[in-house]
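For reference, the structure I am asking about is given below.
Apart from one protein chain that is not included, each protein chain of the complex appears where it belongs.
To keep things simple, chains are lettered A, B, C and D as they appear, and every chain counts its residues starting from 1.
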Amino acid sequence: MTTNSNNIPMVRLAGAHKRFGETTVLEDINFQAAKGEFISLVGPSGCGKSTLLKIIAGLHSLSEGEVVVDGMNPKNAREEMAFIFQEANLLPWKRVQQNTELPLKLRGESTERRVETARKMLELVNLSHALDKFPWQLSGGMRMRVSIARALTLAPRVLLLDEPFGALDEMTRDNLNEDLLRIHARDQWTAFFVTHSAAEAVFLSNKVVVLSANPGRISQVIEIDLPKERNAELREGSAYLNYVAKVSNAIRTVH
Amino acid sequence: MTTNSNNIPMVRLAGAHKRFGETTVLEDINFQAAKGEFISLVGPSGCGKSTLLKIIAGLHSLSEGEVVVDGMNPKNAREEMAFIFQEANLLPWKRVQQNTELPLKLRGESTERRVETARKMLELVNLSHALDKFPWQLSGGMRMRVSIARALTLAPRVLLLDEPFGALDEMTRDNLNEDLLRIHARDQWTAFFVTHSAAEAVFLSNKVVVLSANPGRISQVIEIDLPKERNAELREGSAYLNYVAKVSNAIRTVH
Amino acid sequence: MASTSKKIQSALLPITSGAIILAVWYLISYWYGRSVGYDVQRIIIPFPHQITSALWSEREVLWQSTRQTALSALIGFVAAVSVGYALSMLLASAVWVKKALYPWVLVLQMTPVVVLAPIFVLWMGQGLPSITAITFMIGFFPVVANTTMGLVSTDRNLLDLFEMSNATKAQEILHLRVPYAMPYFLTGMKIAGTLAPIGAISGDLFAGSSQGGVGGIGYMVILYNSQLKIPELFATALVACMLGFVFVGCVNWLHWYLLKDWHDSARKVENT
Amino acid sequence: MASTSKKIQSALLPITSGAIILAVWYLISYWYGRSVGYDVQRIIIPFPHQITSALWSEREVLWQSTRQTALSALIGFVAAVSVGYALSMLLASAVWVKKALYPWVLVLQMTPVVVLAPIFVLWMGQGLPSITAITFMIGFFPVVANTTMGLVSTDRNLLDLFEMSNATKAQEILHLRVPYAMPYFLTGMKIAGTLAPIGAISGDLFAGSSQGGVGGIGYMVILYNSQLKIPELFATALVACMLGFVFVGCVNWLHWYLLKDWHDSARKVENT
Partner (left out) sequence: GTEKETAENGLIPITLQTDWYAQAEHGGFYQAVVEGYYEEVGLDVTIQQGGPNAMGTQKVVSQSVEFGIGRADDIVVHAANKLPLVIVSALMQHDPQALLVHEESGINSFKDLDGRTVMATPGAAMIRFLEKRFDISINLVPLDFGMSRFLADVNFVQQCFITNEPYYIKKEGANAKTLLIADSGYDPYRVIFTSRGYATKNPEIVKAFVAASNKGWKSYMAGPREKANALITQLHPKMTEEFLNYSVKAMIENHLIEGNEAEDQTGLIQPKRMQGLIDNLLEVGVIDTSVDAHDLAPTKYLPADLQAMVTK
């Protein structure tokens, strides 16, 4: 999967350090992702996964080192990125439909296209019945799904996903996993996907990056050499299960 | 496990209906839990699990039917309950330590006991290094862990847990599962535990309640007849895995 | 049915407390009158019924001056709210704007009206424009202070969301900071609403005139005061209060209307 | 080094804007003086240097009256803030309390000071107590309005948390609503801070005395005004502004001190 992309890296981190005050959160991160790669980030709670994503997004600046997205400073590459935050971050005064339309609205898309795209994505996350609700009327999982739909309305070249499915039931989660892979196959964006599920990481990615904690460092990068086409059947296969065990173990060892 | 408790139900719901405006969220819930039972609630996102917990806690009132906790109206039984909310709900102006101490402080416990208990529980959730941080300095998982520690400082007779471990990595999650079981064995509270992980539900509970969506109804109650002592080894056993598959299937069928 | 009795109850409360206040008032007036004589009491703490009968007998004059003051108060209020709002957005648009302008906004607020009044009168002449300008001066700062505070309190996470969407500063203010600051802004507006009639009355004192035989409420205040028509003075104050209630009532309605869908301050609690 | 130059820059901004305002002022004064003569200009829009030299020549008198006004302003401010705060908590403690009292709080705020002043003077006599009472009257409502709004805006989820902890109403207010309302309260306090010197000056006009040879700023305002010492009048306004700045500065420091750890309005942004 790495080979099918051209060799210019889409995202590149070199000697990246991040400190908050005195404490070093990320230490010497060197990593690059080519176009179309699907990278999962796993690691103990508080090890710096969200911070890393925010650095790639240009929301946090680096204390040391360099981050480049599509050859640019991340701040200039915002148009090519979409971010699903760990919290849903919905605007409390907007209904589900308007919340989902927001990024397109900010980009000045026509109302028509906006409404349509938002509807489509809300359907994908099974929220067609809740278009007119306000965030406080939603369950935690529903809020997260709105946030997912919102990010998917954009057609990004880099997608940053921070535990998007943590609050969802297995079935919805599996369905969304497959949807995500389908869209990815079509649009070939580069994904950074934070998850706590080894199974999910293996199912989705071509590379799993294992971070250790205190400070966050890359402890291992596991290449997932599974067929490009992935479906429910794959989950039963032993190759898959071996990878899951491998990732699981890797996570346990960094603790 | 059900048999070891005396027969007066700790929590009882009879003909419980909950409507928000026009929409019925919970329909005809009849259920009771004896002292010491560990009940897991599973079901699709938005089916009413959090609402059910809030009803037991007396935070939502029923539209119809009855809820009784330890023979009382839930509002009068608050002293016997602790609630881990789906969101961390930390006070932004208090440090981790003070946030954890809060319920004890409100109950008028002595500073000494407060500090000690909070420390102990924060150690349990691996946050001893972050006592002095403010919520905004924490990662999502860390915030959730503070919220768990905070609820555990109380010695409740009924513990309500709303997806407490969703944002945690596998290892932390497994450890906390085992800790939870240990404390439960010692203190014999009644637990209502919302989760999206069939494995977790099976590992922890003696009963798994599967809710269907739109409106939320009890679709199935699966008794988990596994040995009382549960540990990592159990997770490899086939009885366990069968139960997991059974619960998993039950969730998929209600969709 | 329960809700009807609740409504009655909630209407009874201010009435009851009003009755208590009235009773205390009567007691004090009565006690004062007994000790110094009722002729003196009348011009120091008149009985409430003396005030209402003064209100009735002066109704025509008061009605005319109220109309005049209401107009200045309304224009001043609208100006204070809209200019204050615009100014807050300007101040929030960039840190350097705030650094450069905020101190001077404060200076404007803190300059005693007695110093500014002659300048206003000189530029705008005696009458409505000057009175309005003074009303504006008195009411605009609470709007600015509150709205600015609301605009800078916006949740970091939502700001991140907007940054990721490549939102322009204008979009950020319009679509995020402004609605986020709405509860603050409305509170500022409420304060401005209570200040507007007072501002118009002060404006009247400095820049009003009796053109056409009637002055505004401020003019009547001096008139009654200098003639020691104290019940009439209190009646005038009552009218000023009622004017203020109209403003505050409108703001409260706006508050409810704008925030009912999402903000905890206006949302009816679902449970219990 | 970057931070030093930043500091210089941020000090330069208000200075620059001040210079611009000064220049515009000079232009207007000059233009006005040319059209009507500089004798008239001096008593309508004096040149800034005329104001500062008046400030200098009157420094002793102004210093004394400022001290006096500062005292009333301070006491009135402290009273407005503390009584306003206590009142807000009372209003927030139960819905029926708010229903019963809030309208009367509004009435108090909206009653023109000219009506209340005589009552104050008769009860408390000419001088500090009355002046302070008037200052209080002018400053307390913004505190009440803001704090009340903050207290009722508290996040439902946190209220649920407290309810689960069996918190008493007092605990809920003290440990949850009060800190949650802090940004609102501080904004109200800031408004009260700008109003305190103005209130003390008005108080001085209504209830001041120059007993003992020194009057407050309000006294100086009347005096300079009646003696046509307009540059001195502006100098007095300047002093009033500076007094206000002291109050606002203290509130700003308090804001920073209390909220720096957790609130977005005071927290330095970590990134960028």
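As a convention for this text, a residue touches a chain if its C-beta (ideal position, glycine included) is under 8 Å from a C-beta of that chain, and two chains touch if they have at least 3 such contacts.
Everything numeric in this text was worked out from a predicted model, so none of it was measured.
K.L.:
Which one touches the absent chain: D:I43, D:A170 or D:M242?
P.N.:
The one listed residue touching the chain not shown is D:I43.
K.L.:
Identify the residue among C:Q64, C:Q126 or C:N252 that touches the chain left out of the display.
P.N.:
C:Q126
K.L.:
Take the complete complex as the reference. Which residues in chain D touch the chain that isn't displayed?
P.N.:
Contacting residues on chain D, toward the hidden partner: 36, 39-40, 43-44, 61, 117-118, 121-122, 125-126, 205-215, 219-220, 222-228, 230.
K.L.:
Contact with the hidden chain only, please: which chain C residues?
P.N.:
For chain C, the residues touching the absent chain are 36-37, 39-40, 43-44, 114, 117-118, 121-122, 126, 204-211, 215, 218-219, 222-224, 226-229.
Definition applied: only the chains that are shown with their structure count from here on.
K.L.:
Counting in whole Å, what is the centre-to-centre distance of chain A and chain B, each centre being its mean C-alpha position?
P.N.:
The separation of the two C-alpha centroids amounts to 28 Å.
K.L.:
Quick one: report the Å distance separating chain A from chain D, using the average Cα coordinate of each chain.
P.N.:
50
K.L.:
Could you check chain A for residues that touch two or more other chains and list them?
P.N.:
In chain A, 20, 54, 59, 87, 136 touch at least two other chains.
K.L.:
What are the residue numbers in chain C that touch two or more other chains?
P.N.:
Expected reply: 156, 263.
K.L.:
Looking at the complex, which residues from chain A come into contact with chain B?
P.N.:
The touching residues are 20, 42-46, 49-51, 86-87, 129-130, 137-142, 145, 163, 166-173, 196-198, 214, 248, 251-252, 255.
K.L.:
Across the complex, what residues on chain D touch chain C?
P.N.:
Residues 10, 13-14, 16-18, 21, 44-45, 96, 99-104, 106-107, 109-115, 118-119, 122, 141-142, 145-146, 149, 152-156, 183-184, 186-187, 190-191, 194, 197-198, 201, 221, 225, 233-234, 236-237, 240-241, 243-245, 248, 263-265, 269 of chain D touch chain C in their complex.
K.L.:
Note which residues of chain A are touching chain C in the complex, please.
P.N.:
Those residues of chain A that touch chain C are 54, 57-59, 78-79, 81-83, 85, 87, 89, 91-93, 102-103, 105-107, 134-136.
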